[in-house]
Each structure stands twice: as structure tokens, then as C-alpha cells.
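Let's look at chain A:
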Amino acid sequence: MTTPSPPALEVRNISLAFKGVKAISDLSFEVAPREICALIGPNGAGKSSLLNILNGVYVPNSGEIIFEGEHFHRMQPLEAARRGIGRGFQNNALFSGMSVADNVIAGLSRHARATLLEEALLLPRARAETRRFRERAHEVLGLFNLEHHAETIVATLPYGVQKKVELARAIVAAPRLLLLDEPLAGMNAAEKQEIADIIATLNRELKLTIVLIEHDIGIVLKLAHHVVVLDYGRKLADGAPDGIRDNPEVIAAYLGGDKVEIAA
Partner candidate 1 sequence: MNMFLETLIGGLLAGTMYSLVAIGFVLIYKASGVFNYAQGSMLLFAALTFVSLTDQGVPVLVALVITIVVLALMAVGIERLILRPLVNRGPMTLFMATLGLAYIVEGTAQGLMGSQVKALDLGIEDLPIFLGDIMISQFDLTAAAVALILVVALSLLFNKTRLGVALRGVADDTSAALSIGIDINRIWQIVWTIAGLVGLVAGLLWGARQGVQFSLSLVVLKALPVLIIGGFTSITGAIIGGLVVGAAESLGETYIGPFLGGGITPWFAYALALAFLFIRPAGLFGEQKIERV
Partner candidate 2 sequence: ADVTQYIPLPTYRVGAYASSGELWWAGERDYFRYINEVEGGIDGVKLNYEEFETEWSPDRTVEVYERVKAGKDGSPIAFFFTHGTPATYALLEKAAADKIPLIDPAGGRTESIDGRVFPYAFPLLFSYYSQASTGINYIASKVGGFEKLKGLKIATVYHDSAYGRATQPAVELLAKKYGFENIQIPVADPGNEQSPQWRQIHELKPDWVFLRTWGVSTVVGIKTAARFGFPADHIIGDVWAGSESDVIPAGKAAIGYSALAPYPGGADFEIHKRLKKFILDAGKSDLRDQKYFGAVNYNVGLVNAALAVEALRTGYKKFGARPLDGEEGRWAFEHLTIDENRLKEIGFVGLLQPIQITPLDHEGGGAARIQSWDGQKWVLQTDWIKADHEALRPLIEQQAAAYAKEHGITPRTPDTETN
């Protein structure tokens, strides 16, 4: 699904090092609007770091990011959120002491307009906003069949459910670019399928551009329109899913040479 229109996101010559150790070296690739781009690669290849650069948690040593035509040398987390970049994390980064609904509503922060005083005094605008946010959150929770967990404190939920909550939080504010770090990890096959379906739906219906990291190659190949393979911070391969599985370099670095099928 390559379109002639300009890319939604372009990563240009990005390099990142920690205390002199290179995590990403001179990486460039493009993500077309409305495509699902999968980032795969061995552990420590720099995938999460790249997402962190894209929404401003890490500052690259060099290179630039072009998002919807605008150039950034560095992103600020808040700025990224404001521009519609949503994010799900590798280790669940939920607000563990809050309820599921509150977690999701927190994702709407940048749309909040009511002032502190209005909120404290329960003035109409604050009340309306609360109502709107709550409705929106329930809508999204509905998508994940999580309504009944709305008032549960997330820390007491099983890991798999937490993952879904996190996804819900990432999309509640209707982002234009969604960055997902291993959204399917720790789930069983059925759940993986369910989430994959949701991701596909989001991509299709909401016309969301998605960059995701995932190790379950079976699902990745079904879900993604475009795969970028990283190894030691370098781009190993970049292209349509079909070619990836048989790419010898990818097999050597990532998939493993054995014929054993890992995924169901």
C-alpha cells in the first residue's frame, strides 16, 4: 500500500549513542500515510529507542524527523502528543494506582480546556468536559470489550488486560500516528489475534498511520504493509512483508535458522 503522496513520517539519518555506545546508526526510512509499518529486529537492536526518539523521550545525536512535512531535530514529549503522536510502551507504563477509565481519560489531557478553578467549582464547562471525556473513554473501552473493567484499579489486572488498557489509552485522543512497542507480548494466540484485528481496524477505519514493534513474526507479516528490520542499530532490510521471511540476513540475525515454527 504505497502511495505517491509524501510520507507521513520520515526518519532521516538518525543516530543515537549512550555514553559512546551506538544504539542507532545513521538510520533512515519512510512511513507512508495510513500504512502499518512494523519494526523488527533482534533484542537490543534499537527499536524501542527509535520510538523513544520519535516522541521525544530520547534526543538523537544527529539526524532529523520529518512528521507531516515538518522537520524536527528533536521532539519534546508534549509537543509530540500535541501533534498527534500516540504511544504504547514495551513494559506496561500504565498509571498503576488509577482505574482503567481514569487511565484512558488521562490520555485526553491535551484536549482539556477547563481551568483549575472551573474544575474545582464544578462549573458547567468542567462538567461538560468530564462528561465528554468519560463518554469518549467508554467508547474506546467498548472497542476492547473493557467496559466492565472501567472502575478497576489497573495494578490488580492481569498483564494481558493491562496491555489492552494501554492500547486504549494510546488511541483515545485520536492520534494521527500511533507508535506501539510490542503490543502483543505476553498474550495468548487468541488475544493476539484479537488485538491484531483491532489494530487493523484502527488503521483501516480511522486511517491511522501505525509504527509497531513486534516479535511474533507470523502476526507481523499478516498485519504490516511494510517492514523495517533493524540489527545493531542499522537497517538490515526495508520492504514489503513478503520478502522479509526469506531474507537470509533477517533469518540469520533475527528469525533463526532452524525450521521450528514458533508461532501458532
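Operating definition for what follows: a residue touches a chain if its C-beta (ideal position, glycine included) is under 8 Å from a C-beta of that chain, and two chains touch if they have at least 3 such contacts; residues count from 1.
Behind the choice of candidates: all candidates are chains of the complex that A comes from, given by their letters.
If you're wondering where the values come from, they're calculated on a predicted model, not measured in any experiment.
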{"item": "In-complex contact of chain A, chosen from 1 or 2", "value": "1"}
{"item": "Residue numbers on chain A that touch candidate 1, as the complex places them", "value": "48, 52, 57, 89-91, 93"}
